[in-house]
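Before anything else, here's the structure in question.
Only a single protein chain was left out; the remaining protein chains are all shown in position.
Order as written gives the chain letters A and B; numbering starts at 1 within each chain.
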Amino acid sequence: MYRYDAHDQQLVNERVAQFRDQVRRRLSGEISENEFKPLRLQNGLYMQLHAYMLRVAIPYGLLSTAQLRALALIARRYDRGYAHWSTRQNVQYNWPKLEDVPDILAELAAVEMHAIQTSGNCIRNTTADHLAGVARDELEDPRPYCEIIRQWSTFHPEFAFLPRKFKIAVTGSSSDRAAVRVHDIGLRIVEDPDGPGARGFEILVGGGLGRTPRIARRVRDFLPRRHLLSYLEAILRVYNQYGRRDNKYKARIKILVDALGVDEFRRQVEEEWEHIRDSALELTDEELARVSGFFASPAYEALESSDAMIQGWALGSDRAFGRWVAANTRLHKQPGYSVVMISCKARGKAPGDITADQMDGVAEIADAHGFGQVVVTHEQNLVLPDIKSSELHAVWRKLEALELAEPNVGRATDIIACPGLDYCNLANARSIPVAQEISESIDDYDYLHDLGELTLNISGCINACGHHHVGNIGILGIDKQGEEFYQLMLGGDAGEDAALGKIVGPAFQRDAIAGAVRTVLDLYLARRESADERFVDYYRRVGAKPFKELLYARS
Amino acid sequence: MPGADGSLNVQVSPAITGRSIIRDGALVRDEWTWIDDDAPLPVLTRARDVLVSSARWRRDRAALLTRGGRVGVRLQTDELAASIADDVGHLALIEIHVHKFVDGRFYTTARLLRMRHGFTGELRATGDVLPDQLFFMRRCGFDSFELRQDKRVETALRALESFSVVYQGAEDQAPLYRRRALG
Partner (left out) sequence: MTQQMVTGAATADGRPIYMKRDHTWTDRLADGHVTLDQDELARMLQSARGDEFVVCDPYVIEVLVDRARPQPASLREKIRASGGPTIAIAS
């Protein structure tokens, strides 16, 4: 993984000093809260319902075990012993004190981490496929490009006060696990259609969720990779000048793309790009090689393929282990190795929360059985990317002891949920108790596994941090005269067939939403063509009608 | 002669307006005189270097260019670089009035004035100019700043030195990856 050199370290150290000075000036009255707010937000510090919340950047989700242990230490020393994985591969602390935040940043800087631009109207943490570097369907590892984008965007002087926040995601695989089509900019690494062997990017712009959900529009089929930064800069420059600033709900780049039309938007970007494409922004081969070198594969042992063995376990007589293997491991590009998905969605727990002890435990496993790396997913789980398949049983035992072996990754109880009204200042309704109730209602593992691949996403307000629009089943909490209600959406998909879910009918009361979800699941199971027809495939085939009929039949 | 707001701005010398500008790491007295849109142009002995709005510049361009002193134009936040691009060769000062510091359009305006339109005169930020944004402003090509009145100059001068390392290229430096390669 990327390691800081003296420049990188100096920069985060200076950031700590800068923020320490800003906090001191806030507490001494030299700057007002209104002036401090954008400064603290650009450092990931929010004001939530009960306390400040600090969001720490995990660039493209990748952590060393030293970093994970530092996150555990911060949770113990400065917070309440736990933390929360966000839906953009970051980590959040729910109870920091303002005066402690500079010290927390210093702890982070000591392990090459920071909280720079994790909020605010600036370029946020660049996210990536959580199977980057180990996926079988990967054309090229996206993380070197993410790191190059991270450095380009960190304290970019021109783009620190954009019309609104700006999110970039990169994938190098044919399966889209990075949800690139619902980002402000989505980048897909592709082969040059005209020159086989040369790589570059397909550029998608203007995707996003929130109040005005949009699937990104294609702005360029192929951009040679050396032009990555000049093209990004051209897009941002057009947006910074012409994105709306009169209404925060119409300020995202998707609205500008809507207003101009994708052709005119493309014309403006290309015109700007022509001016700068051959400038110092052009990436050098040396820099690409330097950064890519950090992401070289670890020293794998030469092993036989373990695919048949894994298949055997998944169907074997040890059902507990078999279920876990089936749901929580993924095939690895390297023969004899597996990818382990760690579920942070134990039944009845807050989705994405993890204790300091669990973090330390995961770090121990990654050191003992892997190469000292852990990945955070945008589904709020963790990945151990390089586990010898022969050690899967031992890893499973250790995860069980940590209560991190819930066999549900990619299944109906692997619920993505925002913090909702339990923590969030913007929320209209709670998300976590709904997630808990749904996961508790699916108490039969055979039923869960029968349901197969299914995403269920919950947001506590229209800002859609729980990505409800792109859940196969999406739930949106709303406030109706002071009471929590929940809209149910079906058919969303965050992947390569990205689609926005459609509201199925009138919203459900708090005590009815889990039952409504169960009705939907039961109907699908009863009527699907075969076990190969996934929930979203079934929905695409039959539409909302049968669900509607059953859900609203009795009312 | 009274201006529109009744002030005697035409007769006011720089020493009396008291505008203080941060330039080259120090606080200096401003030598420019702002002329309201409806005030007559002062004679050269009263005010050598005059600053006007873009509307005034367009209206009185010939008179401004022939009076002998230097000319500066003040842009508002919503006046983007293209609006003054053809004129930058005539101007010794472009001042951008920052309406609200969170409206970051002016950063692009500044960069385009420098790199696209070749403006080499003084580029100044006024209005809602706060210490914590000065570092970014300077990187985008600003070289002088009128700090909002309630802000401390010492804080501003310190903030200008916040970082000794920058990653991306701007108007001051090439991208770090091009400098890293040099050792």
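The rule we apply is simple: a contact is a pair of C-beta atoms (placed from the backbone, for glycine too) under 8 Å apart; a residue touches a chain by one contact, two chains touch by 3 or more.
Given the structure is predicted, the values throughout are model-derived calculations rather than measurements.
Q: Return the single residue from A:Tyr423, A:Tyr445 or A:Phe535 that touches the missing chain.
A: A:Tyr423
Q: Tell me which of A:Lys349, A:Lys502, A:Arg518 or A:Arg534 is the one touching the absent chain.
A: A:Lys349
Q: Return the single residue from A:His50, A:Arg319 or A:Lys548 that touches the missing chain.
A: A:His50
Q: For the chain not shown, which residue from A:Asp5, A:Glu99, A:Asp318 or A:Asp497 touches it across the whole complex?
A: Touches the omitted chain: A:Glu99.
Q: Could you please point out the chain A residues that touch the chain left off the display?
A: Considering the whole complex, chain A reaches the absent chain at 26-27, 29, 32-33, 47-52, 80-82, 95-99, 349-350, 353-355, 421-423, 427, 430, 432-433, 436, 479, 482-484.
Just so we're on the same page, only the chains that are shown with their structure count from here on.
Q: Based only on mean CA positions, could you tell me how far chain A sits from chain B in angstrom?
A: 42
Q: Would you mind writing out the residues of chain B in touch with chain A in their complex?
A: That would be residues 80, 101-105, 107-109, 111, 116, 130, 132-133, 135-137, 139-140, 152, 155, 158-159, 162-170, 174-178, 180-181 of chain B.
Q: For the complex, which residues does chain A have touching chain B?
A: Contact set of chain A toward chain B: 5, 7-8, 10-11, 14-15, 18, 21-22, 25, 30-31, 35, 38-39, 121, 148, 151-162, 229, 237, 240-241, 245, 275, 279-281, 283-284, 286-287, 290.
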